[in-house]
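Dumping the structure here so I can ask a few things about it.
Here the complex is missing a single protein chain, while all its other protein chains stay put.
By written order: A, B and C. Residues from 1 in each chain.
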Amino acid sequence: MNWKIWSLKKSPWVFHVNVGACNNCDIEIVNCLTPKFDVERFGIKLVGSPRHADALLVTGVGTRQAAVRLREVYRQTPKPCVVFLIGACPCGTGIFYKGYHVEGPVDKILKEEDPNAIIAYVPGCPPKPEAIISGVVKALAAL
Amino acid sequence: MNQQELNGKISQIKDRLTAIEQPLPNRVYLSCESENCYSVNKFLFEEVPARFVIATGIDAEDCFEIIYHYSYDQTGCVINLKVFIRDREKPAVESITPFLPAAEWIEREIHDILGIDFINHPNLRRLILADDWPDGVYPMRKEVKK
Amino acid sequence: MKKSVKKPVLAVGPFHPLQEEMEFFQLTIEGEIVTDIDVRLSYNHRGIEKISEGLQFDQIPFLVSRICGICSASHPLAYVQAVEEIAGVKPPERALYVRTIINEFERIHSHLLWAGLAGHFIGYDTVFMWAWKYREPVLDLLEEITGNRNNYGNVRIGGCREDIPNELIPKILKELDEIEKKTEMLTKAILDDPVLHARLKGVGVLKKEDAIKYAVAGPTARGSGIAIDVRRDDPYAAYADLDWNVITQPEGDVFAKAVVRLLETFESIKMVRQALKKLPGGPVSVEVKEIPPGEAIGRAEAPRGETFHYVRSDGGNRPVRHKARAPSYVNVPSFKASCIGQHISDVTLTLAAVDPCYSCTERMAVLDSGGKVIADYDMLLRLSREKTEHIRKSLGLPKKKMEDLPIG
Partner (left out) sequence: MGAVFERKRKGKKMSEPLQSLFWILVFPGFLFTVFVGLVASWIVRKVSALVQWRVGPPFAQPFVDVVKLVGKEILVPKDAQQTVFLMAPIIAMATVMLLSTMLWRITIDPAKVFVGDIIVAIYLMVLPSLALILGASASASPHAAIGTSREMKLVMAYELPLVLAFIVVIIKTGGQLSLAAIAQHTPVLSISGALAFLVSLLAVQAKLGFVPFDIAEAETELGGGVLMEYSGALLAIWKIAQAMMLVALPLFLVMVFLGGFGTAGGALWAGIGKYVLVLVLVILIKNTNPRVRIDQAMKFFWVHCSLALAAAVILAIVGNSYGLSWL
């Protein structure tokens, strides 16, 4: 196995981007840090700068104003990086698909920016912390 | 002040209103034309005095309608003031933000989504639409589909 | 200038592991004192009101519960009450009680969540970890009742989707005792801590006149001595049958808001207990055939304040206009009154005290008069924590972390 991928799997540092979510997915992501779920066990760490990140956790539909920022954050993230779409909204804009201010789904925005972006989907509204952890683990195993 | 006294108070401004409806004891709907908007709002906020809740901007096909919702908490009564703006080409109404800072955001929002101009608003900049949203496109107008 | 201001903030900006919504605050400061504050929304604008006009009446509760994940019981409730008023439907008694219970559970978990974040803002991360730990059983109960930890989607026009099974009641009561005990410890630890008194009292005062001018709602208003609460003033669901108090504090500072929230948690626990005891039998929903033309208002008290929905129907199966107002919409602009004149190390705290759904505070940049970004959220957070420590020292207290406090 490529050593780059191997180390990426063992030490995914994640950066959380909200592009128009209802807070639920965000709270569940923060919940993953608390003692009940403690993701540091897997080497997963939330970092404060996209430049330090290996994975982006994107929540929200991708509103018109936030899409600009999402692209900027994606450009700042060193490659290789995995983008996790947490929740129904970034995966397919969910119930907001008709919204005039919605530019998502997020994978479309990212593919415009980089056609080779590695994207993993964790649907759910909101996905439970267990689902988020399991989604991240499965996506990493598939790399 | 109980509900009856509240109703009495409201009837003081009867001449400026075009309709008063009360479908439920604690739901009052008042209607007025846009030129009386400022003074009636001022009355509701300062004389009644009721708590401003929000305003709803509606595109009613032939005119624009702004409903100012006030809550009179002692009786749990919601006072709704419907203001009709008949000019569809250049809709404008006087801003109530100067005496009611709570209305700043909602007036900016209605300006964004319906294109109604609020005269004397201190800060009528874009609030909720994106920076790259085209000028002159108002998403809540009926003719705008997605 | 606008571009040059925003770029550094967004590009290297204060992203924080706890960040939630994307509201963007710009503070203008002179020296260390805040002279102006500006907010840009838009990042989270999804056009819900327009989407709502394209959905059928019975689909909308699921849309409005996604306005805010934490208030996902109050928004649908307010909407449904408006539609029921138009249709002239009265839901069965049991449904009203179930609605009350779900809403109070929501308040408990939201207030605990807030307590944790407030702890984080002043540098007590242990409070954050503990409060969020205590919150978990509430979410588990909600999951057991409605099938989801958040976004319960339990209200429908004419009643509730899911009933509370009678055999679950003993378990809920047991969990409530546990939650009450833990919350009591947390509350004691917070309210008896002299450092917190010094750190929070007199900070970010929202005077009563300003509170009226900015028309604030919920704990923000009650912390400024305005005794408003939709549950009491315009009773809905089963609140009129329950015995409880509206908690108010006259001071208007951060501490008062904290006290209001913590004490409200106990009132909520009390209400859930009463409601479970009085829970009537029968079905939880009635069939609603059609919505006649008309307009109506629905109100509900969300954890952050009054949720307000206006619905207008023309007799079709979709609303012509549906307006939703979340409490933060009036609470957030009141920062203009409470933050200006404050020291910048207090700003995060003042913003957090309003619980602006709840981490808008992360999106801040401090501007000097030239419009240059000179400080970010992390720095403000740091300043806030340093001040706590400073006060601790001036009180002659030893350096103490929350670990030493008798919680847990």
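One rule holds for everything that comes next: a residue touches a chain if its C-beta (ideal position, glycine included) is under 8 Å from a C-beta of that chain, and two chains touch if they have at least 3 such contacts.
Source: prediction; values computed, not measured.
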Q: Kindly state which of the options C:Met129, C:Ala215 or C:Val284 is in contact with the chain not pictured.
A: C:Met129
Q: Please give every residue of chain A in contact with the chain that is not shown.
A: 3-4, 7-8, 10-11, 13, 35, 38, 40-41, 43, 45-49, 51-52, 54, 76, 78-80
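Convention: only the chains that are shown with their structure count from here on.
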Q: Quick one: report the Å distance separating chain A from chain C, using the average Cα coordinate of each chain.
A: 25
Q: Determine the centre-to-centre distance between chain A and chain B, using the mean Cα coordinates as centres, and give it in whole Å.
A: 41
Q. Which residues belonging to chain B are in contact with no fewer than two other chains?
A. 129-131, 139
(Q) Where in chain A do residues touch two or more of the other chains? (A) 63, 65, 98-101
Q.
Please output the residues of chain A touching chain C within their complex, sorted ascending.
A. 15-28, 30-31, 33-36, 46-50, 60-61, 63, 65-66, 69, 72, 76, 94-96, 98-102, 125-126, 128
Q: Could you please specify the touching residues of chain C with respect to chain B in the complex?
A: 40-42, 45, 47, 49-50, 85, 212-216, 228, 230, 233-235, 294-297, 299, 306, 308, 310, 312, 320-321, 323, 325, 329-330, 333, 336
Q. For chain A, which residues count as touching chain B in their complex?
A. 63-65, 68, 98-101
